[in-house]
Structure formats: C-alpha cells, structure tokens
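Only one protein chain is missing; all other protein chains are in place.
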Amino acid sequence: MNKNLSIFTNGLIKENPLLILNIGLCSSLAVTTSVFNGIGMGFGMMFVLVMSELIISIFRKLIPDAIRLPIFIIVIAAFTTIIQLLLEAYMPSLSKALGVFLPLIVVNCIIMGRVESFASKNSPLSSVIDAFGMGFGYTWVLVVISLIRELLGSGSFFGLKLIPEDYTIAFFSRAPGGFFVFGLLIAVTAAIKKSAQKKEGSVK
Amino acid sequence: MKQMIKLGLILALYAAASCFCLSLVNMVTSPVIAGHANEALKAGLKEVFSEAQKFSDPLDSTLYTAGANAKIDNVYQALDGSGNVIGVVIEFDGKTYDHARMIAGFRNDKDLTITGVKFLELSDSPGFGQRAQDPKEILKGCGKTFYGQFEGKKASEGFVLGNTYEAISGATITSTSVGKLLEQAAFTAGEVLGSSSIKAPAKVRSTPFTEAEALSEIFGENTVNTVAAPAGCEKAFTASDSSGVTGAAVIVSGKSFNDKATLLIAVNKDSIIAGVRVLYLNDTPGLGQKALEESFYSQFTGKKADTDFTKSGTYDAIASATITSNSLAQLIKTGAELALQTVSQAQ
Partner (left out) sequence: MKDLSLISIFLKAMLVDNVILTQYLALCPFIGMTKDTGKATGMGIATSFVIVLAVAVTWPLYNFVMVPLNLEYLQTLMFILVIATLVQLVEFYLKKCAPALYSSMGVYLALITTNCAVLGTALNSCSETLSYIQSIVYSCGCAGGFLLSMIIMSGVRKRTQYAPIPDFLKGTPILFIAAGLLSLSFLGFNGLIK
C-alpha cells in the first residue's frame, strides 16, 4: 500500500511532469487561458494516460520489443480519438475551446514517456496509480496557471466575473503571458525545492 | 524475413483492434455531433424569423438566379406548424468595406416584409463598419441597432441609404454596401416566393467610369453639350432638357497618393451636387482605390455644392486612406465650384 501511495505522490510533486521533468509543455500553455479549459484538458489527458497505461501494461508481455513504439502510438492515438469524439458529442464547448490541442494529446511527451518507462515494465495496478498520479500532477499545475491567467487576463474565475474589464491585463491571456507565468511557477517550485533540501540538509 | 512478417502482422492486429474500437465509439457519437450542428443552425435561423416553427433544408440553388452583388449561400423556407411556407431566410455574403456574411428573413407577403437581419461574419474596420453588428450601437434616428432597424421594413420599398434605412455615422461605405447585399437577398427572396415586387439589382461596379458613362449615369435623358472649360478644369459640360439648363459638370485632375486622380463632378441648377464619378485613380488597392466604389462616391450626391469638403465632418473618408481621401475632397471642392460657375454662366 505504501509503495502505491508513493507512486501516486511521485507524479503529484516529486517528479511532477510539468514543473520538474519539463515534459508535456505544449498543451499546458495554450489551453490555460481559463480554469474551465485547464481542468478539461487535464482530465482529457488523464483519461488517455490512464487508459493507455492500463492497456499497455496488460498487454506488456505481448508487445514485441522491436515494434513497441508504433504499438504505443496506435494505442495512445486510439484513446485520444475516443476522448475527442466523446467530448465533441457531449461537451462541444470544451471540445471547441481545446481546439487542435485535443488531438495533440497523442504527442504529449508525458504519455509516451510514462508508457515507455513505467507501464511497459510494471503491473496494471501500479501503472494505473502512476497514471492517476501523473495526471493529477499535470492537472493541478494547469489549474494554477489558468487560475492566474484567467484572473489577471480576463478578470474572471471559472466564468464568474470578479475584476471589471477595464482592469484586466490582456497580456496574460495571450502567448507571452503564458510563458511568463509558467517560467515564474517553475522558479517558485525550484526555490521551494531548494529551501526544502536545505532544511533536510541542516536537520541531517 | 519471417520475423519481420510476424512483427508486421502483430502491428496490423493492434491497428485493426484499435480501429474497430474507434468505429464503435464513432457510431455512437457521430449522430450526437451532427445533432449539435443542426441545433446551432436552427437557432440562428429562428433569430431572424421567430414566427417560424420549422425550417426546410437548404433549397436547390437552381431555383434562384445567382446574385450580382452578393453570393447566395443558402435559402431556407420558413414553415409554420402546419408546414405552410410563411417566408424564407436567405444566407448570403458579399463585399462590404471588407466582407460580410449575413442572414435575413423575409415574410411571404406582398411587400416581402423583413422579419430580421443578422450578421454571421463581418470583417470591417473596428470602430467604423464593425459597429454595424454591435448590439450596443443604437442609431440616433430610429433608436435601434443597425441590423435591428430592418425588422418590419418592407423590402419592396428598396434600400436607399438615408431614405429607407439609416447609416452608421462615419461608416458610409459599410452602410451602403450592406444595403446592396440586402437588396440582392430581397430579390432572391422574391424569386423563391414567386413575388415580383423586387426588381433585380444592377451590378455594383468598382472600376473607373468613362466620360460618357459618367455623364449618362448622372444626367440620364438630358442632352449634354461640351462647353468652354473654365480655368482649372480639363473639360466642362452642360446638361439641358426642354426647360433649359438643368446642370453642369466639369472634369478636374489633381495629385492623389500615388499618381494623379481625375474626377467628374456634376451639379444641378439648384447648387446641389448631382454626382461625382472617378474617371482615373491609381492609388493603393484596398485603401485609396476604394474611392472607385459606389458606396464612396455616391455619398456626395445631394450635398450642397458650396460645401468645403476639405473640412472634416463634411463627408466620410476612407479609413486608413487619408491622403487619397483628402486629395479627392480637395478636387471635389474645386470641381464643384467650377461646375457652379459653368451652370451660372450657361443660364
């Protein structure tokens, strides 16, 4: 049980895909203009990640090594398309807001990376827990970024207008704002990590 | 070799399994997705024709003639609860200052009363033509939005700027061209509903006029005679009918943005401008060259000939084409003065 818990929290903080490993960045900046989109993208990606890790872990003994990459791609692409179709049918506003980044989940480095390094070598249960950990780790960072960008850029939170339009800073809703917020977030994380290490070092 | 074939087969197996699952999901979701698109369209149509209960599928385009000034994209019949055709909704697009796509509903009555007009797309200048689709822009004269003012108007009365409908101040070109597009849509509506109250609109041109074309368009049936040109213009004409001199026109040239500009300015004997036509202009396409369009030069018709057009506010300039607009305004002012001179000399 402890092992599974550590696998889960690994994805949340210690090996957070966006802040620590710096992978899967593409979709994280483009869709984080509003919290609704951020959560939507996070859960969409998590669905593909969980299902892909599950299937590949189940079949891991039946995947020949030489063609494992194409097979991974097929499985990931299939689930990406499934979530695409489901969202287009049942949540069209989210599907439209995510735009081209929904099919781009298939080239999300996180999924490919985890499937290759974890799911192909571990049991289905561990893989699913790892997927949830990574997925939530990805999602919470997206939510933080989109919170900042939506609040400062459009003055709203989850659609509720909080700051009048005259005081919003459009910079944050456009491309440069995304880079800035993300860079600062990584800096903050690094600073926290460093001070945590220092504390550990001084306690020891 | 055998290994490669075995690998290839396994790969194909995985691919086939994935495609199979996908097609299952697709079968479930595609009707839902198609339903969404349909709903959005119906909602849009209902906005311009609220009385209709249902709308038909787009009509076959062979049932109406192609538009000269606007492209007719789709025609939908508006039906009531029992399936009777109570009107049509026309989806059309065409040139405004830049481009616009609109839908308009026409009731199936003698005058083809308009039930509603809506912009689907409008790419004109923000702050000028864009106000045509702004729900917050209320026109001073009628107290409605630009697109809202058409509701209840009779299409058979035509679309004459300043007369049957109100313009957006500072956006004459957009306002005039929208009228031309609606005119085309009304004609198609008349064709489809079998009404003959709308006549086919003439094609709007955006090329320079020849001297003869300009004179005949402005003076119509009147006899035109060339007279001695006063200093400052190249040619001068008078127009007369059985009662005497009705007006005069001069051709003036001057420097515009790139090259020279040649205009024909005509006034009538009441010192009102009868018309301005561009005979030669070679400025920037999309900017200064817009002066060739009827929506620009037609705004001078009816203005007082002694107006100082070099003062701002006397006419709507072309956005982002200040130099061309100023040069033409100067020419029109000079030309109007000379034309007035010619008229008074002839009488």
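As written, the chains take the letters A and B, and residue 1 is the first residue of each chain.
Operating definition for what follows: a contact is a pair of C-beta atoms (placed from the backbone, for glycine too) under 8 Å apart; a residue touches a chain by one contact, two chains touch by 3 or more.
From a predicted model like this one, the values you see are computed outputs, not experimental measurements.
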item	value
Sole contact to the chain not displayed, among A:L5, A:L162 or A:A190	A:A190
Contacting the left-out chain in the complete assembly, out of B:L22, B:A68 or B:V227	B:L22
Touch with the omitted chain, as defined above, among A:M112, A:A131 or A:V144	A:M112
Hidden partner interface residues of chain B, rising order	15, 18-19, 22-23, 25-26, 30, 123
Footprint left on chain A by the chain that the document does not show	22-23, 25-27, 29-30, 69-70, 73-74, 77-78, 80-81, 84-85, 100, 103-104, 106-109, 112, 171, 174-180, 182-184, 186-188, 190-191, 194
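One rule holds in what follows: only the chains that are shown with their structure count from here on.
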item	value
For chain A paired with chain B, centre-to-centre distance based on mean C-alpha positions, whole Å	49
Interface residues, chain A side, partner chain B - complex	64, 66-67, 70-71, 74-75, 77-78, 81-82, 85-86, 88-90, 92
In the complex with chain A, residue positions of chain B that touch it	7, 10-11, 14-15, 18-19, 21-22, 25-26, 28-30, 32-33, 36
